[in-house]
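The complex appears here without one of its protein chains, the remainder shown in place.
As written, the chains take the letters A, B and C, and residue 1 is the first residue of each chain.
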Amino acid sequence: MEVKLLSHTPEPERVVATAARLCYAPQAAEEVWAGFTPEKQQEFIDKLVDYGHLSPFEHVAFTFAITGVSRALSHQLVRHRIASYSQRSQRYVNEAAFAVVVPPTVAADPVAQEEFMRVIGQIQAGYNRLTALGIPKEDARYLLPNACQTQLIMTMNARSLLHFFSLRCCRRAQWEIRALAWKIRQEVIKVAPLLFREAGPACLVQGKCSEGAMTCGRPYTREEVDGEA
Amino acid sequence: MEVKLLSHTPEPERVVATAARLCYAPQAAEEVWAGFTPEKQQEFIDKLVDYGHLSPFEHVAFTFAITGVSRALSHQLVRHRIASYSQRSQRYVNEAAFAVVVPPTVAADPVAQEEFMRVIGQIQAGYNRLTALGIPKEDARYLLPNACQTQLIMTMNARSLLHFFSLRCCRRAQWEIRALAWKIRQEVIKVAPLLFREAGPACLVQGKCSEGAMTCGRPYTREEVDGEA
Amino acid sequence: MEVKLLSHTPEPERVVATAARLCYAPQAAEEVWAGFTPEKQQEFIDKLVDYGHLSPFEHVAFTFAITGVSRALSHQLVRHRIASYSQRSQRYVNEAAFAVVVPPTVAADPVAQEEFMRVIGQIQAGYNRLTALGIPKEDARYLLPNACQTQLIMTMNARSLLHFFSLRCCRRAQWEIRALAWKIRQEVIKVAPLLFREAGPACLVQGKCSEGAMTCGRPYTREEVDGEA
Partner (left out) sequence: MEVKLLSHTPEPERVVATAARLCYAPQAAEEVWAGFTPEKQQEFIDKLVDYGHLSPFEHVAFTFAITGVSRALSHQLVRHRIASYSQRSQRYVNEAAFAVVVPPTVAADPVAQEEFMRVIGQIQAGYNRLTALGIPKEDARYLLPNACQTQLIMTMNARSLLHFFSLRCCRRAQWEIRALAWKIRQEVIKVAPLLFREAGPACLVQGKCSEGAMTCGRPYTREEVDGEA
């Protein structure tokens, strides 16, 4: 899995702080924009998080190239509807030599790993025979496994990212999308630390698990978070 | 594939007509509501479609149980973001005896069909061996193919349905989601004919293909539409 | 202010419980649908709320006629984007005899009340003179006050309603939209008690204020909630 931040709203913290300040300020927008020191930005952003007033976070967007992830992951990912996706199409791209994502539990068990790769080989052979028989790619792909690698470009605004982290950095999320969530978090913290340094799973951010009786019972500690990042 | 309309906003045509009328009427909402004959409803709804004022169509929602479709289809379907989905989870449900969707191009070719089913058998055997080895269902499923059947509950409002039909009833949509779109159209026409009888692909509704140079070149005729329905 | 529930998804609790159950059940959707007793529905819905898994709540929608509210309120209301609105247009409807919403703080003070109504009278006279001069209604309305009454048809799904209640039943919301939120809550509890009986402001639902340092400091008690309802 690789996550690359392709592009993002410049000066994201100034944008968020300006939008927030505007609601209560008698000054004109441009004055507010010009008047922000980094310290003032920090102060404002901390207040927004404290008050739960997250709508100003929507004004900044982040665009990622995500590669080497499975179709199992992408099917989960696109369920996040306040976001934009462009994904490699299996209808149009030939998968004559597809790569796969191997789950860690499989990779850790030599017997399982061998079995897994054997079936992947059978699928690849089957796909190739179908296309050789003239079956269209869009139909041959019905054999392709969830493990098949895909790539996407995804754009999400900062508010939607905060929500994404709260659900998907959680230990109850599947390992692959959890890994993606932590990687994305790492990328955005580099360019917008004031916005995201407190972002993460609900246990960390709200100090309270949001999964009720399905809790994992092991809230993230600050040390673990710093380790993931 | 089976589509069952589980539930929908009652009196959908009266709701849409009332919402539309309210914008221009000096009367109170309840008076408008009570005053609508079916003829008046029809007149109003036809105007909305003619004017392209589709926001009143959002006030009515339709909930479907969709079964016997592939994960290839569901991955496309959930890209329609103005809708709600609940889908059977491969993380939690055991797929020890999964059913598959066989593409018509495969079913039409005995050699391809045999090849297809042979690989499906290999996948099923592999999945079962992995779970027998103690690999969690959520990881063993990385072998499962796009053909694997799933089921969903989907809710979409009438405006979003019109958009869905314009894209997915189109001949350029993949055959499976196109079949789904026509089936859904058939269901909603039964309960809301005034809203949907003119719904369908862009070539039918707007009298103009929306696919530009990628057009199929064969606009739907009214007879074909009546055949699909 | 009057709120009338015009229409809603029938059997809302069965719909939500079925959608939720489907994700984990090996059975077909229709079997799940048929198999739900009210007790089972309750059990399922309580779990969803406990786990914070609210997406099944999206499958049921509620449509209201809202009359006698101010344009101050409607401007706030339509900021809730996961909802549909049809509102009486001041561009097309003649406001030669508009009604107003008088804030309670004004109504409680005879001097303020007199002043308020005097200015309203001046606005009405000015609007009428402008239209008499041939100024289009859509421009004469630039004089009309926030107090001017409007009416809307609004449709919101149950998940969006829960969010709406958490923000707008709060004592820090403006009195008019807070009154609307409590009235809407009252209406939906009548038809879907299992879904909404625990709905309300964050202090009630999560047992924790979500406004940080801007807290009112007076969390709702169960008695007050029952009084509002």
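The definition used in the following text is that contacts are C-beta pairs under 8 Å (C-beta built on N, C-alpha and C of every residue); 3 or more make two chains touch, one makes a residue touch a chain.
Since this is a predicted model, take the numbers as computed values, not measurements.
Asker: Which residue from A:Ile153, A:Ala173, A:Ile189 or A:Val205 sits in contact with the chain not drawn here?
Answerer: From the options A:Ile153, A:Ala173, A:Ile189 or A:Val205, the contact with the absent chain belongs to A:Ile153.
Asker: Which of these, C:Leu5, C:Val106, C:Val191 or C:Val205, touches the one chain of the complex that we don't see?
Answerer: Checking each option in C:Leu5, C:Val106, C:Val191 or C:Val205, the one touching the absent chain turns out to be C:Val106.
Asker: Tell me where the left-out chain touches chain A, residue by residue.
Answerer: 4, 6-11, 15, 18-20, 22-26, 28-30, 33, 55-56, 58-61, 63, 65-67, 84-89, 92-94, 151-153, 155, 157
Asker: List the residues of chain B that touch the chain left out of this view.
Answerer: Given the touch definition above, chain B has residues 47, 50-52, 208, 210-214 touching the missing chain.
Asker: Write the list of chain C residues that the hidden chain touches.
Answerer: For chain C, the residues touching the absent chain are 70-72, 74-75, 78-79, 81-82, 85, 90-91, 100-106, 109, 111-112, 115-116, 118-120, 122-123, 125-126, 129-130, 133-136, 138-139, 141-147, 174.
FYI, only the chains that are shown with their structure count from here on.
Asker: At what distance in angstrom does the C-alpha mean of chain C lie from that of chain A?
Answerer: For chain A versus chain C, the centre distance works out to 33 Å.
Asker: Which residues belonging to chain A are in contact with no fewer than two other chains?
Answerer: Residue numbers touching two or more other chains: none in chain A.
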